[in-house]
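== subunit A ==
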Amino acid sequence: MKFLYAAYAATWIIHIVYLVYLSRGYARVREEARELQQGRSRSTD
Partner candidate 1 sequence: MSTLSAVLRSTLAKDLRMEWRSKDAINSMLFFALLVVVIFSFSFSPTAEESRQIAGGLIWVAFLFAAVVALNQTWARELRNQVLDAYRVSPAPANSLFLAKAIGNFIFVGVLEVLMAPLFVVFYNLRPVGPAWQLGLVGALATWALVVNGTFFAAMSIRTRSREVMLPLILFPISIPALLAMVESTTAILTGDASPVFWINLLAVYDVVFTTACLLLFETVLNAE
Partner candidate 2 sequence: MRTKLTILGLIALALLSYGLYQALVAAPTEQTMGDVQRIFYYHVPSAWTAFLLFFCNFIASAIYLLNRSQRSDAFALATAEVGVVFCTVVLVTGPIWAKPVWGIWWTWDARLTTTLILWLIYVSYLMLRRYSSGGQTPVLAAALAIFGFIDVPIVYFSIRYFRTQHPQPVIAGAEGSGIDPLMMKALMINWLAFIVFGAIVVWLRYKLERARQQVEEAHALREEQSLEQPRVDKPAVDARAS
């Protein structure tokens, strides 16, 4: 039973780690898009 639970837990740990990685990617892109927007408004001044 120990092995069974370990396998199920491992599966979800891997998926959750990947989802966290994805959400960090989203945060970074959003940040970059924000910087870009600010830069644009500055350059049009």
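By definition in this document, a residue touches a chain if its C-beta (ideal position, glycine included) is under 8 Å from a C-beta of that chain, and two chains touch if they have at least 3 such contacts; residues count from 1.
Quick note on selection: all candidates are chains of the complex that A comes from, given by their letters.
What you are looking at is a predicted structure, and each value in this text was computed from that prediction instead of being measured.
This complex pairs subunit A in touch with one listed candidate out of 1 or 2: 2. Subunit A makes touch with candidate 2 in their complex at residues 1, 3-4, 6-8, 10-11, 14-15, 18-19, 22, 25-26, 28-33, 35-36, 39-40, 42-43.
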